[in-house]
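Here the complex is missing a single protein chain, while all its other protein chains stay put.
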Amino acid sequence: MHHPQAASRTDAAQATSDILVRLRARAPRVHCVTNAVAQSFTANVLLAVGCVPSMTLSVEEIGSFVSGAQALLVNLGTFDAERRQATAIALEAATTNKVPWALDPVFVERSEARAAFARELIARRPAVVRLNHAEFATLADAVPSRDATMSYARSNRTVVAVSGETDLITDGQRIASISNGHPLMSKVSAMGCAGSAVLAACLAVETDALRAAIAGLAIIGVAGELAAERSSGPGSFAAAIIDAVHDLEPATLIARTRIN
Amino acid sequence: MHHPQAASRTDAAQATSDILVRLRARAPRVHCVTNAVAQSFTANVLLAVGCVPSMTLSVEEIGSFVSGAQALLVNLGTFDAERRQATAIALEAATTNKVPWALDPVFVERSEARAAFARELIARRPAVVRLNHAEFATLADAVPSRDATMSYARSNRTVVAVSGETDLITDGQRIASISNGHPLMSKVSAMGCAGSAVLAACLAVETDALRAAIAGLAIIGVAGELAAERSSGPGSFAAAIIDAVHDLEPATLIARTRIN
Partner (left out) sequence: MHHPQAASRTDAAQATSDILVRLRARAPRVHCVTNAVAQSFTANVLLAVGCVPSMTLSVEEIGSFVSGAQALLVNLGTFDAERRQATAIALEAATTNKVPWALDPVFVERSEARAAFARELIARRPAVVRLNHAEFATLADAVPSRDATMSYARSNRTVVAVSGETDLITDGQRIASISNGHPLMSKVSAMGCAGSAVLAACLAVETDALRAAIAGLAIIGVAGELAAERSSGPGSFAAAIIDAVHDLEPATLIARTRIN
């Protein structure tokens, strides 16, 4: 992390490992407002990392589910009336109960209505916004350079995590890059959504949202690398990455996290 | 099973095996009102055991789907308006056509509205209520001891199957315990839901609901043990248990069922 107060590379990797250990020890419940395509895979990745997933979207229930959760993910992957309504109630419960939340504004570049809704949500101060290059470009009206992401994080008072070949994570003051992951990750549906859920889970055990975001992306990225070594294509990879998340050793995570 | 009229341990294992053989021979259709997270995994487990799954929740269709089915599962995993309405129609069709049904009151401990709905459904006399300790405690207001489960079964005139490290199954007169299964089963989303679907399937080929419930839990539990031997984590385990259900030999099932 390039900043006077920033921890060293080793410290950041150690912090990531500590977060993983706390996830397994505390088993936080992570409520996910996510798209139908992603629900099952996301739940299995959260279970594998040691969390308890919950997924209900029912307007009668989601308030109490979120109130009792330790973190919340809002993913816009299927932007329907049910999920918009669920999101409104979920955010009210999260705000009242100080439940940290992450936003994954999936596919905002494909629909202006979705982008407008994402902007409203960002104004409600997610701890982290996690998105890819095209999504960042749509919301920030800029290429996701180091300067542009830091500026966007500052003006929206949130942590921004832009994923790509190298992930950029910034709170507007500090900035880090992570170069973990594997090309097969882009060949599995809902891999990004599941990664955002892990990131949200990290918020449950780490109050420094920048640290939590780094940990979430490093955990899923390193697991992806390990899984690729044991896979023969995207189908076996989808199972192998769940195995890898489940079996991930803190020492391996420290050794393999490529953070700058 | 501890009761004067109860069959011996060997007889119970044999009955379980007979039920598996009948499932494969008759390929009953099992309609599932289940949560979005569980639908795909549940369908694949039902296919693997030899059944035909159907899953529609559409109010225009579910009546005719249930009327022609051989068993019904009602799972409360996502308790939304669509599923509540679908459940009402499904139960009317099941009652009229004498389609046996099982109830899985998922997460009733997390929402009073859900618990109230579960109580209404239990009053409509499912053949089996399958639930875990926390769910039983919420609905029965008691720890799931042998006495408490038998009492609850008697007063609700249903078979109660409480799953845990040891499963307890009782119709209020007879009681059995099953000690099959593997810890990885709790690391796969929808594993319990899929197990309840197998249990519902057994009701399609066995009129003694206690026997059917025992068979359902034994089949999935033994398959879980076999799958764990071939897995390297929860991701590969989720695929391996489907393979194991599909390949389960009656002789293996008899040999490995740990029933008391």
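In order of appearance the chains are A and B, and numbering begins at 1 in each one.
Definition applied: a contact is a pair of C-beta atoms (placed from the backbone, for glycine too) under 8 Å apart; a residue touches a chain by one contact, two chains touch by 3 or more.
Everything numeric here is computed off the predicted structure, so don't read it as measured data.
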Among B:F65, B:F79, B:F136 or B:Y152, residue touching the chain not depicted: B:F65
Touching residue (missing chain; options A:V188, A:A204, A:L217 or A:I254): A:V188
Hidden partner interface residues of subunit A, rising order: 35-38, 40-41, 77-81, 107, 110-111, 113-114, 187-190, 231-236, 238-239
Where the missing chain touches subunit B, by residue: 36, 39-40, 43-44, 47-48, 53-61, 64-65, 68, 82, 230, 238-244, 246-247
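Methods note: only the chains that are shown with their structure count from here on.
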Inter-chain centre distance, subunit A versus subunit B - centres from mean C-alpha coordinates, in Å: 34
